[in-house]
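Every protein chain of the complex appears in place save one, which is left out.
Letters A and B mark the chains as written, and numbering starts fresh at 1 in each.
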Amino acid sequence: MTENDILSDLTIILRDLLGDDSIMLAMDTQREHVPNWDSFNYINFMVAVEQKFRVKFKVSDIETFPNVGAIVRQIAALRPGA
Amino acid sequence: MLFNSVPFIFGFLPLVLAGFYTLGHWRRDWAILWLILASLCFYAWWRPLNVLLITPSILINYVLARIIQHRVDERPGIARTALIAGIVFNLCFLGYFKYINFFGVVAGDVFGVNMVFANVILPLGISFITFQKIAFLVDVHSGRVTSFTLKDYALFVLFFPQLVAGPIVHYREMMPQFHAAPCRFHADDMAIGIVLFFFGLFKKAVLADSIAAYVSPLYADAAHGAQITLFHAWIAAIGFMLQIYYDFAGYSEMALGLARFFGVKLPVNFFSPLKAASVIEFWQRWHMTLTRFLTAYLYNPMTLALTRRRMARGAPASSATSSPSAFITLIAFPTIVTFAICGMWHGAGYTYIVWGFIHGVLLTINQGWRALRRAYLPRRMVIGSPLRFVGRALTFLSVVAAVVIFRAPTVGVALVIWKGMIAINGATMPQGYFDHGGVLVWILQTAHVRPDPSSGMLFIAAWLWIAGLLAVAWTMPNVLQILRNYDPALGISALAPPGEKQNNWLSWRPTTAWSVSMAVIAAAGILSLGQLSEFLYWQF
Partner (left out) sequence: MAGTARFCVKWLIAVVILFALIAVFNIAVDPYDVMGAPRIAGFNQFKVEAPYHTVLAKLYQIRRVQPTTVLFGSSVVNVGLDPKSPLWPAAMRPVYNFGVPAMGVQGNYQALKYAAAESAVRNAIVVIQFETFLASYREAMGQGNDVPDDPASVPRLDDFLLPMFTLSALKDSVSTIVHQRDANPIDLAPDGAIGESVFRDAVARDGEGTVFARSEDLERTELGQFTALHPPLSEAFPKISYLRGIVEFCDAHSIALTLVLPPAHEDELRLIDQAGLWNVYEHWLRSLATIVSGHHGAPTPLWDFGGYSHYTTEPLPVQNGGRTETVWFWDIFHFKRKLGDLIMSRLLTGQPNDFGFLLTPENAEIELARERTEIDCSHSTSAPSTSEACQRFSSHR
C-alpha cells in the first residue's frame, strides 16, 4: 500500500465523519485548514483510522502530528508487513 | 504583585528589564540567571513562604524528569513509574493546597464531619504551574523534549509573565526561544510588548474594573437574600461575563507583552471568544492553552481508551455518533467528565464544578447537533451568515447563563439570579423613572414592571457600559489581529475560523499616530490603578 493509497483512505474516512464530500486532503494539509475538523472530530478520526488500518497510535503522537502527511507516514511505519 | 499595580509597572518591571538587558550585553547566562532570580522575587512578593514550597517541587520534578530521560529507552518500566509518580505528586501538591479546605466542606456536607484545616493558603499560580510540570514530564517521556538543564527547567516553571494567569506553556514552545534569544534590548520586541501590555492593562484596569462596580453589588445583594429582578439579573449575568472577558483578555495580553519584552513569544490564549458561533468554537477561543492541555492529556486518552475498549468488545466500527450508546460513551461521557474537571480546576467549590458540568453538557449538545446536521442535512451545505448569527446568539446566551454560577458564591445565589433572568422574581426598574410620568410610565405599568429603590443613574450607566463593551467584543478586531504583521503570539496562524471576515481594517504600524494612541491607552490604564475611596452616604 502506497502513501497515496493511505491518503485516499484517510480522505474517505474524514469525508464520512464530517459529512462533507468536498474535503480534499494532501500530505501537507493541516487540521486547522479543514472546516469543522476540531479536536472532538480529530480523536474520532484517529480511532476510525486505527480501526481501518489495524494500527495503534501513541497518545502523545496523536497530539503532535503536524499535518496529514505525518499521519500517513506513521501509519506506513506501524503497519505490519508492506 | 499584580501586573496592574504601581509597584510592578514603575518598580519591578523597569528594574528587571534594565538588569536583563544590561547583563545580556555581557553574557547571556547572567541575564537568564537574573531573570530566574527576578521571577523568584516576584513569586516571593505574594508570600515569601511560597518560595520554600515551590522550590522542592521544582527539584523533585527535575529529578524525576532526569530519571525518565535516562531510562526511557532501556528501562521503560522505570521511566513509566517515574512519570506516573511525577503526575501523582504534582496533582497531590495541587490538590492539597487548592482543595483541602473544600474537601473539609464536602466531608462536612456528606458525612456531617466537622473538619477544619488551618487555613491553607494557595501558592501563586499553582494551577498553571502544575499543568505545565505535568506536560513537561509527558514530553520528556515521549521524547519530545530531549535535553534540559536545571536552569532551563527553573526558568520554565518560574518565568513570571505566565505565572499569574497563564498561558499554560509547553517547555518545547518556550525554552528554544530562550536559547536563541539575544537577551538584549530590541526595539521591535519593546514596541510590540508595549502595545500588548498596555492594551491588556487598559482592558483590565479600565474596562473590566468599571463593569465590575455594577456587577458585584448585585451578587452581594443576592447573597444577602435579596430577590434579583429581571433587568438587574441580566446586568449581573451579562455584566459579569464582560467583566471576566476583559479581565482575562487583559491578563492574557499583559502576559504576552511582558514575555515579548524578554524576546519570547507565548502561545495565544484568548481570541475574541464572544464571536464564537458555537460552544465548541468558544472553547477554542477562550483559555485556549487550557483547552489544549485538557484535550491532549485528559480528553483524548480517555476517549481513545473508551473507543478501543468498545471495539474490543465487538461494537461496530465507524463514528462515535453512529448510535446513541456510542454517542454517550464516546462523546457525552468524556466531554462532561473533562469539563467537570475543568470546572474544578478553576476553583475549589461546588459552583465551579456545576459550571464545568454545564459546559460539558452544552458541548455534548453541540456535538449532538452537529451529528444530526451531518446526518439529515445536505452534505455540501455551507454555513451561511444568518445561521452563523443564530449560532453566535445561542452561544452567547448559553455562556452568559452558565457564567452566573461561576461568579455566584453559592448555588443558591445562582438560582436566585437565574430565576430573575427568566422573570420569576418579576421585573422592576428604578423608582426615578416612574416619577417622570408620561408614556414611559404607561409602558412600564402595562408590562407589569414595578418600581424599586435602586439608582436610576446607575441602572442606565450599567446598561451603557454593557452595550459599549459588547459592541467592542463583537465587532472590533482584537489586539492580536491588530498586530497581525508582527507575529505577536504563537499559534495565531492556525486560527482561521471559517465563515468570518477577517477584521482587517485596523492594523498596527510604528507610526506617530499609533504612538500617541498607545500613550493615551497606557495613560488611561495607569491612571486607573489608583483609587480614592469614595464616601457615598452623606445624609447622616
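The rule is simple: contacts are C-beta pairs under 8 Å (C-beta built on N, C-alpha and C of every residue); 3 or more make two chains touch, one makes a residue touch a chain.
Just so it is clear, the structure is predicted and the values come from calculations on it, not from any experiment.
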Chains still shown that are in contact with the chain withheld from the display: B
Touch with the omitted chain, as defined above, among B:P7, B:P324 or B:P510: B:P510
Identified contact with the non-displayed chain, of B:A44, B:M190 or B:L495: B:M190
Those residues of chain B which, in the complete complex, touch the missing chain: 187-188, 190-192, 194, 206, 486, 509-512, 514-516, 518-520, 522-524, 526-540
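Assume only the chains that are shown with their structure count from here on.
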Computed distance of Cα centres, chain B from chain A, in Å: 31
Touching residues on chain B, where the partner in the complex is chain A: 138-139, 141-142, 144, 280-281, 284, 291, 295-296, 299-301, 303-304, 307-308, 311, 317-321, 330-331, 335, 367, 370, 373-375, 377, 379-380, 494-496, 498
Of all residues in chain A, those that touch chain B in their complex: 16-22, 30, 32-33, 35-36, 38-40, 43-44, 46-48, 50-52, 56, 58-64
